[in-house]
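Just dropping this structure here.
Missing here is one protein chain; the remaining ones are kept as they sit in the complex.
A, B and C label the chains in the order they appear, each numbered from 1.
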Amino acid sequence: MIPQSIQDLFKKFGSLPVVVGCLFITTLYVSVCNLAFSEGSALHVSTYTVTLFGKYLCYALLALAVDLVWGYCGILSLGHGAFFALGGYAMGMYLMRQIGDRGVYGNPELPDFMVFLNWESLPWYWAGSDSFIWMIFMVLAGPGLLAYIFGSMAFRSRVSGVYLSIMTQAMTYALMLAFFRNEMGFGGNNGLTDFKDILGFSLQSDTTRIVLFALTALFLALGFALCHFIVNSKMGRVVTAIRDSESRVRFIGYKPEHYKVWIFVVSAMLAGIAGAMYVPQVGIINPGEFSPLNSIEMVIWVAIGGRGSLYGAIIGALVVSYAKTRFTAIMPEAWLYALGGLFVLVTLLLPKGIAGFVPSVLDKFKQAKKDKSIAEKRAAEVKS
Amino acid sequence: MKLKKLIAASSIIATSMVAQMAYAAETIKVGVLHSLSGTMAISETTLKDTVLMMIEEQNKKGGLLGKKLEPVVVDPASNWPLFAEKTRELLSKEKVDVIFGCWTSVSRKSVLPVIEELNGLLFYPVQYEGEESSKNVFYTGAAPNQQAIPAVDYLMNDIGAERWVLLGTDYVYPRTTNKILEAYLKAKGVQDKDIMINYTPFGHSDWQSIVAEVKKFGSAGKKTAVVSTVNGDANVPFYKELGNQGISAEDIPVVAFSVGEEELSGFDTSPLVGHLAAWNYFQSVESEENEKFIAQWKKFIGDDKRVTNDPMEATYIGFKMWAKAVEKAGTTEVDAVEQAMIGITVPNLTGGTAVMNANHHLSKPVLIGEIQENGQLEVVWETPDTVIGDAWSDFLPSSKNLIADWTKPVNCGNFDITSAKCSGQNF
Amino acid sequence: MLRTFCLIFTMLISALSATASAAEDFDALINQLPHKNLRNITPLLEKIAAQDDERVRFVLTEIVNGDLYYLKSNKQVVSIRKTPDGDYQLTAIIGEQALENQSKSAMKKIRTSNRIRSDIRGLLAQLDLTHKKEAVRLAAVKQILDDPNSESIALIKKHLKTEKSEDVVQLMETAMAVNQFKTGSVQEKTSATKALKNSLEPSVRNAMVQELNRLSEYKNSELSEDDKALKAALTKAIDSIKQKRSIYEFIENLFFGLSLGSVLLLAAIGLAITFGVMGVINMAHGEMIMLGAYTTYVVQQLFPQWIDYSLFIAIPAAFIVSGSVGILIERGVIRFLKGRPLETLLATFGISLILQQLVRTIFSPLNRTVAAPEWMSGSWQINPIFSITYNRLYIVIFALAVFFALLAFMKRSSLGLHVRAVAQNREMARALSVRSDRVDAITFGLGSGIAGIAGVVLSQLTNVGPNLGQSYIIDSFLVVVFGGVGNLWGTLVAAMSLGSFNKFLEPLTGSVLANIIVLVGLVLFIQKRPKGLFPQKGRAAE
């Protein structure tokens, strides 16, 4: 019967519909209120708010990616900023090419910063950057490839724990220095900016902003669904098992390194998408995004939201980013105290983060219940 | 304790909102967009205070158009995307009438699209690489031709330098400046082998090798000079290394474009006496305005040791000009003020007058000063007359044909005089 | 050059026709000084230099050192000395009457510029050839050697006979020989070349290269036998000089590497304890360094008169300050995060933000001036092309001292034993009635304290500002990981080798690329040796 099936649905998908629902409603609300209502009206949502939320959602997706590897697989990556930034640069390069001859030097072929470094032609790695499809490909392939190379090296030689974290940090640090170099052909410290339009739609029109915002929300929803599916599949259980006792997993015949690389790559790609959505909305990508401090901040979102809980990660990202925006505005001189204090307090008082606030005993009970239901469901499947 | 802060914070939100409601009508809002935390805080907080000081003074005189000025300070935290976001906040949420802000080129670049989209007004008070002129931005700092070129002339003619070391941090300002200088030097017949160019990362702290290299380069028998576009934080270790490796200003003078009184106040200058800096303003210059300004500043900041510097003068001039333009236009409406700005003159702090030209750049005197033990800079040379800021350098192939002119009929930031069309800009 | 020439000329003339009136002239000239500005002061100075008066050298020296002022009130020219109590003690140049101390506002400096000063130095050099101090004479000859002219050479020739000191004579001869390249005959040049082939003076090399270039302009056929001989001699000499230089350049790079290494070592070694031994990922480590640096600043503010000894006060002070802050952090935060190393990362990161903002609030975001004591500034000139800066030298020594002191502490002292015991097996240690809590606090305090000491050192090299810490935290972690966590020797080797790599790469690739290469190399290395250079082996390790 219908109600029964709905119940099953909930058992099956847990927090998924809730999160997706919230996202949908927010998007609807924001877009309607931004487009339908005029400046004056009380219901109006300013474009500023739209871009702000858009940014937050990108961060949320990023947090999701971090949580997938840290919360579920126990890989603490201090280098996810690199994947985020690479995705961003892929998008940035595309947008840069879309400027065409509307740059200040009016050169149809080269972006301004190349003209100014008097480069004759595009460097090879910019080839194809004017194609939307290629951009999409690069957004995924860039971070994915880096993650695959780094991951398969590190995990195969069983670099783990703190060592891994420091190495990921070194990775993103090296990339930052590299992208700062003007010879690299990515605009050096100024990065890529002054974008005009995407697929012919002006980036400055409210509609485009709303669409971008909605897309970000969509990607977040999809990302959430994907992660949700992964962690609830048997594979997800293997990954959790790896987190708890890697050697055991090995001795029952799994290859943890493969699983780790796989999950690392998936996570990197998610981060890449987040970066790609981030750039058109904030309007600039520069090497600062690679800075190790950013990557640490991402980890902190997850820690605050609650590692090992997907919606927790999202909450964490939203809360911290919002706090930052508010604090920098209200108490410019003192906001670092507040932020720092927040980090300390949360780690001390809510070790499981906001999502894990409920006492762990209750947690276990819930867990057991959930599994029971799952098993029952399985039983049902078997019978049918 | 932190919780208290949070509570305090939220209460502040509340009050500030109320305040906005109350004032919005009869105040003119002035946005202040300078990093108060992060790496740039060291330079930018001073400018924030300067703006606040100017606003206070203006309000003492009864504000503008009979309204009080209300500062809106935000902290973009040396984070470039945040600059864009905060600009949007200032313009669309706080509805400020003008913004004073930015220091680094990248922050300006990040703000630019937003400012242009929302048709705001930005006063940018720092010496920069040029190659830009936006309808919505007024550049009150020096363009390369108001700092670099005269400095090189001085070294060439008065010091007799024949070999050149161009040191810089690897970002756009040094890159551009050095390209311009290289072109300029070659034009003056300096050979490649007599030019050494070196770039270092931000905050570079170990200068041993580079200084040693400079020393070798300088020991080739010809008079050698160093032109430094090294950025803020890296300067202290650089100069300390210079001092320790015994490179005196008489052997190899170093002329710096980003080192002013404030940077010098950060370390012990006795080993550096005689090294040079090129600016449009020095605290040591004697003029009434300057003495008044310095006194006012020390009083405002409540510290007798605090120094003044060139970006502060730029801010001062910018603010005065804006105020004058608003009076002239009789409104704070951006387009009106923008037009009113052009041709406005105010006395600068070095005893001359600053003029806002049609390319949104100022006319400034160029001063070369020598570092003294007390961290001040004594003028040893200055241009006979003020120099007009050139938005597009004539020494760069990419921009030699471009001019900026925001008056009719051209009314364009990058007008190509050969093709006689306004390249690029889609507004 | 021309200027100097005529001025020497006038000087010689006047020297001949020295009359009783000289003195008055001198006074007259001095009294004109206040009325001159940068553009027109030079001729006056030349006149003064030309005077045959024992005060000339004094006046010129004072001008060069920027100690010559005149009183705003009566335009009297005086030389000034700072007194301990802040204002200045004046000595009149003309007349003996005593003057009471004045504050700087009462007088005005007789301004000079680089060009003027270097001219004056030229003049002084010639006067100094007969100075009683050997060092001064040496400096004088060096000055002339670097920018010679016929007159100064003539003077040298004159004084060479009477010169006593070996070194000065040698240098003088070098100068003469170099001069041969300008004036001498081919034979003289050849002999000069032979004489100079071991000299490292840059000016020697320049002279030779110049000469060689001149010769190379002709085809071999056009050259006389002597020329050929000279050419061969030159080539040989230049090569041998080049060889020597390259050797010294290598040594120089090595030293640079070590000094960079020792900075890394100091920054990392505290971390090697908190992170290596306790397993706490202390993101606030950088801020501990920063605190140390600020402590140095405060100490110097408290005892402005003892700048030279300030460091000796600052080192223990910094250790205590950072140490106690460290203990506070451990007691207040970290001890609640036992066995959750990654959480410590987050908490300490928060703390680092707070500490940074704290110094911003207290000391303002501006950099603070930390003066370098006399004995640490300047450099030790080993030979004309190779010198070692004292501060770097002392830092290398100091870093090693700290390292071995720490090593001894960990190995010998009972506390050190406890620390290691707790590090290896907390429960067992507790069972053996080691008060592990206390040990943790002390360990963390120790690590932080050493970071503080690092801060004192860094205050001598770089900015003392709120961001000081951030720029070292990543490097520190890399050093510790590279060396192998929990292994002090590893930290030493890691720091030194990273430093050296960096410095040997830098000349080839430029500093940015050098950094990147080192980082990438490091990442790859860890893939090969997941536990660093010196891992803890055996079953216990897994």
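Heads up, the rule we're going with is that contacts are C-beta pairs under 8 Å (C-beta built on N, C-alpha and C of every residue); 3 or more make two chains touch, one makes a residue touch a chain.
In the analysis below, contacts and distances are computed from a predicted model.
Undergrad: Out of "Heme exporter protein B", "Urea ABC transporter ATP-binding protein UrtD", "NADH-quinone oxidoreductase subunit J" or "Monovalent cation/H+ antiporter complex subunit F", what name does the UniProt record list for the absent chain?
TA: Protein name of the absent chain (UniProt record): "Urea ABC transporter ATP-binding protein UrtD".
Undergrad: Considering the complete complex, identify which of A:46, A:152 or A:291 is in touch with the unshown chain.
TA: Looking across A:46, A:152 or A:291, the contact with the absent chain belongs to A:152.
Undergrad: Among A:26, A:157 or A:240, exactly one should touch the missing chain; which is it?
TA: A:240
Undergrad: Tell me which stretches of subunit A touch the chain missing from the display.
TA: Counting over the whole complex, subunit A touches the hidden chain at residues 148, 152, 230, 233-235, 237-238, 240-241, 243-245, 247-255, 258-259, 261-262, 265, 364, 367-368, 371-372, 375, 378-379, 381-382.
Just so it is clear, only the chains that are shown with their structure count from here on.
Undergrad: Thinking of each chain as a vertex joined to the chains it touches, would you call that graph a line, ring, star, complete, or other?
TA: Topology of the interface graph: complete, with all chain pairs in contact.
Undergrad: Please name the chain that ends up farthest from subunit C once chain centres are defined by their CA atoms averaged.
TA: That would be chain A.
Undergrad: Kindly work out which chain lies most centrally, taking the average of its C-alpha atoms as its position.
TA: Given all protein C-alpha atoms shown, the central chain works out to be B.
Undergrad: On a C-alpha centroid basis, what's the spacing between subunit A and subunit C, in Å?
TA: 46
Undergrad: Please compute the C-alpha centroid of subunit B, do the same for subunit C, then give the distance between them in whole Å.
TA: Inter-chain centre distance comes to 30 Å.
Undergrad: So what's the Cα centroid distance for subunit A and subunit B, whole Å?
TA: 36
Undergrad: Multi-chain contacts only, two chains or more: what residues does subunit C have there?
TA: In subunit C, 356-357, 512, 515 touch at least two other chains.
Undergrad: By residue number and range, which residues of subunit B touch two or more other chains?
TA: 36-37, 170, 199, 201
Undergrad: Where on subunit C is subunit A touching in the complex?
TA: My answer: residues 275, 279, 281, 283, 333, 336-337, 340-343, 345-347, 349-354, 356-358, 361, 470, 474, 477-478, 481, 485, 512-513, 515-516, 519-520, 522-524, 526-528, 530-532.
Undergrad: If you look only at subunit B, which of its residues touch subunit C in the complex?
TA: Its residues touching subunit C are 36-39, 41-42, 45-46, 158-160, 170, 198-201, 203-206, 208-210, 212-213, 216, 219-221, 233, 236-237, 240-241, 243-246, 249-250, 253, 262-263, 265-268, 271, 273-274, 276, 370, 372-373, 378, 380.
Undergrad: Once bound in the complex, which stretches of subunit C touch subunit B?
TA: Residues 38, 66, 111, 113-115, 117-118, 121, 202-203, 206, 210, 252-253, 256, 259-260, 263, 356-357, 360, 364-372, 377-379, 381, 385, 387, 389-392, 460-467, 471, 502-503, 506-507, 510-512, 515.
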